[in-house]
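The structure's right below; bear with me while I get my questions together.
A single protein chain has been removed from this complex, and every other one stays in its place.
== chain A ==
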Amino acid sequence: MLGISPSMALRFEVLARHNRARASRLTLPHYEALTPLFMPVGTQGTIKGLTNDQLEDLDCQIILGNTYHLALRPGADLLDTIGGLHKFMNWPRALLTDSGGFQMVSLLHLADITEEGVTFQSPVDGKPMLLTPEDSIQIQNKIGADIIMALDDVVKTTTTGPRVEEAMYRTLRWIDRCIAAHSRPHEQNLFGIVQGGLDPQLRDICLEGLVARNLPGYAIGGLAGGEGKDAFWRVVAQCTAGLPEDKPRYVMGIGFPLDIVVCTALGADMYDCVYPTRTARFGSALVSEGVLRLTHAAMATDYRPLDSSCTCMVCKRYTRAYLHTLVTKEAMGSQLVSYHNISHMMQLSRNLHSSILEGRFPEFVQSFLQKQFPKGDVPDWVCNAMDVAGIDISMCRIPQSA
């Protein structure tokens, strides 16, 4: 049975384009967001160490919560009683929850995937848990996020053989069950997730099937799992080409700035990843040139801010030398570097949106690549992707003078 999704609780307006790239306004029940945008991950109902006020100061617009973790603690029924995750966290802007399905891949050695759903062991008490598409949607209805994700059958990108095809078709069957189970279509937007591994034909079938369901938005899933970059960008390019123009496109699990710039050039709008906050806790700061390892001995006497072009609270107040003494040793180190890294990602989001809006997207991409690759060693996969995106980056392959 082909379900047509009645779920539409958003408005998506493309404000400007450059070839495939778009700058848009995404109006959600709790917030009016501007895309392209990065969504920080607040797995258990908090972005590690940062308060809501700080997240608002940093211009975070949509935050992720993880259904699997939230269903365990504090529990879906508790969140329902409290009035939803927004109220529980006191977060006034938008929320997105994933389906809980990604944990399938992470816990695969304990998981059993059948047509019914996924069983895996609770990490809290070892009891078996079954997550069906209906369960996932019901839990997400209780959590109450602006965007909810369909439960998909996601396989590792390095998987080959019939399992990939099986997973793709099952994802299509499960989307109908998700649509049927969704009890709050006018308050929460159900996004479908395109699967199919690295196989273009499978991806096409999945694209066609999901587009026919007329969902409010779509995610490109099954990537960011160890596949080569060359395969990665081609899948993104194929999917963005096959998805409707007037709906948001979300590439799941993408957080490296370079990947975000490439995916944006290819026509994607939304991204999420634990990378910026996780790498902060290990002492790495995201800067225009790439990644700064603050644990490095040389940082002890480096009195510059993290990033000379960053205007965040941390870069205004602190030097690399001081942060070097804190990272991995003091909680404050995690907090301050996380703060900066999120600032960096939201600045990137703003830059992407405004450069497309103002007709200078190619210049932004060129400048971005020149800072990341001053020696001109832009990887081939980036060049190939930019070819398809129609953006000239030939000048970036020339080494910049010191």
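One rule holds for everything that comes next: contacts are C-beta pairs under 8 Å (C-beta built on N, C-alpha and C of every residue); 3 or more make two chains touch, one makes a residue touch a chain; residues count from 1.
What we mean here is this: contacts and distances are computed from a predicted model.
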Chain left out of the displayed complex - its UniProt protein name, from "Mitochondrial inner membrane protease subunit", "Queuine tRNA-ribosyltransferase accessory subunit 2", "N-terminal methionine N(alpha)-acetyltransferase NatE" or "MMS19 nucleotide excision repair protein": "Queuine tRNA-ribosyltransferase accessory subunit 2"
Selected from A:E208, A:D230, A:E330 or A:E358 as touching the chain missing from the view: A:E330
Residue among A:F88, A:F191 or A:Y271 that touches the chain left out of view: A:F88
Positions on chain A where the hidden chain makes contact: 44-54, 57, 69, 73-74, 78, 81-82, 88-90, 300-301, 303, 313, 317-319, 321-322, 324-326, 329-332, 334-336, 339
